[in-house]
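Of the protein chains in this complex, one is absent; all others appear in place.
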Amino acid sequence: MNPYYAEWLVWLLPLSSVLLLPVVSLLGGRAREWFAAIIIFISAVLAVTLVPTALAGGTQIAVSWLPVYGLQLQVRVDGLSVFLALVVNLLGFLIVLYSQGYMGRQAGLTRYYCLILLFIGSMTGLVMAGNFLQMYIFWELVGICSSFLIAFWYDRPEAVRAGLKAFVVTRVGDVGLLIGLILLYVDTGTFSFDALEALARQGGIASGLLLTCGILVLLGAIGKSAQFPLHVWLPDAMEGPSTVSALIHAATMVNAGVYLVARVSPIFGSSGVWLTCVAWVGIISAILGATMAAATLDVKRVFAYSTISQLGLMFLALGIGSPGSWFASQFHLMSQAAFKALGFLAAGSIIHLLGTRNMDEMSGLGRKMPVTFAAFFFSVVAMSGVPPFIGFWSKDLIISELQTGGFYLFFALALFVSVFTSFYAFRAFFKVFYGKPSELIQSKPIHESPLTMTIPLALLSIAVTVLWLLEGQVSRLLGISEPAVTSPWVYAASLLALMVGFLPAYCLFFRRSPEPSHLLQRHRWISTIQNVLIEGYGFDPLYERTFATPVMKLGSAIRTIQTGILGKNMWGILIFLLVVALVVLAI
Amino acid sequence: MTTALTIIFATLLIVVTLSALVIKRLVYSLIMLFFSGLLLGAIFLIYGASYAGLFQIITFAGAVSVMFMVILMLVGGELLSTGPRFSREQLVGCILAAAGFLVVAIILWQSTGSLVRIDEGTVTQGLGTFGNDPLTFLWSFRSWDVLFLIILVSATLAGIVSLFSKEASED
Partner (left out) sequence: MIEQQILQVTAAAMFFIGLAGMAVSRNLIKVIMSFQVVLFGVNLALFASGLGPLGPSLFSTTLLVLSISIGASVEALALSLTIFVYRHYGTLNPWEIRRLRH
């Protein structure tokens, strides 16, 4: 047992400090912010102390919880849990630090920090859970925190609507997950990951049941990680504060889906059909996300679609099924978390100062905000896969695994995604920071952010540059030998994809030749494609028509029954009694 | 014999209750309700559940009816139920209730008492100065106490009605 009781404290500490935070906030705003930051820092340190245990092979601590049902509280300390706990807590610390300057002095900040602490604690608890049921409890908690934080500025109806949408869409996935894990429990009698893994290896679970439960669990992961077809909530979730977007919707919560698939792949991985499903979900989401990001005008939506796309690549890697690709997906998780959080934080400081998210209104910021410029630059080059930044190495691992596995269709599609990735990344970068300063920018006083905001940006930029050196350490932690990139053609192909994406962006948005609007006018087909992409391929209206509108109509129809008149309500009671009596008579 | 007694009391109870709800003048309606509670207490007493019966008479026929009277006088002026006698909504309510009653009655009748039964051995209540034979109760000495109680409570009720109705009629 860890001398600092780190296995328990790393997730219990943030959770219990949620209760203390309102008390501390009585001492003032600064006390509250520093309290939150210190708690997360301690939790990150505790996660670091768990690394030796994980390197030694990992342990699992079980405490009996409901002996009647055989339920235990299991805390699992192994490579994957500690890896994700480190990602969550370190990023959480940097983002809490950033929030001090970003959120400033607003109303409702106690609620904000409580939710952030609750979120980080639940996320850590999620990754350290040793059985399905415990993980599901934290899964739900994480979803709730996310919805509340999206709707943080509840005076804005768009934010409330976005929070509700996020909750409902992830709920669809959660129901699938719940049914899947209950089915598994009914069949095998256990929730624990270890026991299920052993059973699956021996072939103790019928293959039909395994596939069904696998698909249902995958549905949960799809909902949480905003993959196709449940990807519609993530772009709207950008209504929340940018720190929330950075923490939850780029770096941690959406990784819960990837974590889940990674955690259960020893259980369900024996089913080839399941792996194919995972891979196809991944690649379709990757293509959807990348193409939609190329057309949108909202700077945060670019990053949101990019998240969908990068997570799709992770799902694709997990769908290949080999240990090397498993490692590649987790490594890409870490790198995506770093550069996406960086991107969101940089975009956040731009939005904070300008008050708009529309990229058409921003141009020429480069001279005025040097630190943000540098941060955005680092994020963009890491995202596109420019060497030697980490994005290059992690994406290449995935692509090379595709090539070694012989999945040439996926290989080609992944390169297609890379082309678009670098296109939209540099498009955003050039649009915002180059060119003549727009009227909006000229009208506002632009200043650079305080130290609590710049230090996290700087740290993340450094991380994005040098983290690839830790690849060996990460592979040791995860217990998988570092996969070798077998063919240099893979590097060549991805660099080519990078160039193919970069050049149009450079020409269109930096050199302005040809001028984008001329291009749109002369070739009608480009603007049609752009419209389709901006509308999100019509998924939102489709879901609205088939699901949301009938439910609302049903609600309005039932509303007419509620008259508020006693006599009419009594009819309802009498009808109910009549029905019950008839049923009893029939029986 | 007890069967006949039960049938008489039961029909009387239903008639009195129905009239309590149908009569338009609220004061008369309340008096009918008072008698309904009294009858129910009498049914309890016949079967030898003396404690329950007396409790029923004292609370419902006594305290609650008086409370109703007082409230009625406080509210004042609304001594008549307003509105048309037979409207569509009233008909719907009556039909639904009648249907429900029919179904429930069928169920209860067919189950021959085995459906709802609360048994605790065969121990009857030990306050048995009244004995367990319902007929002897009616003629035993304590019946005078009950009679006086009824007269007392009715007199109180009448007194309150007359006291307050003077104010009402002075409007």
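A and B label the chains in the order they appear, each numbered from 1.
Here, a contact is a pair of C-beta atoms (placed from the backbone, for glycine too) under 8 Å apart; a residue touches a chain by one contact, two chains touch by 3 or more.
Quick caveat: nothing in here was measured; it's all calculated off a predicted structure.
In the full complex, chain A touches the omitted chain through residues 562-567, 570-571, 573-574, 577. Residues 2-3, 6-7, 10, 13-14, 17-18, 20-21, 26, 29-30, 33, 36-37, 40, 43-44, 47-49, 51-52, 55-56, 59-60, 63-64, 67-68, 71-72, 74-75, 78, 80-83, 89-90, 92-94, 96-98, 100-101, 104-105, 108-109, 112-113, 116-126, 132 of chain B touch the missing chain (whole complex, contact as defined above).
By our rule, only the chains that are shown with their structure count from here on.
Per the touch definition, chain B reaches chain A in the complex via residues 89, 92-93, 96-97, 99-100, 103-104, 106-107. Against chain B, in their complex, chain A makes its touches with residues 567-568, 570-571, 574-575, 577-578, 581-582, 584-585.
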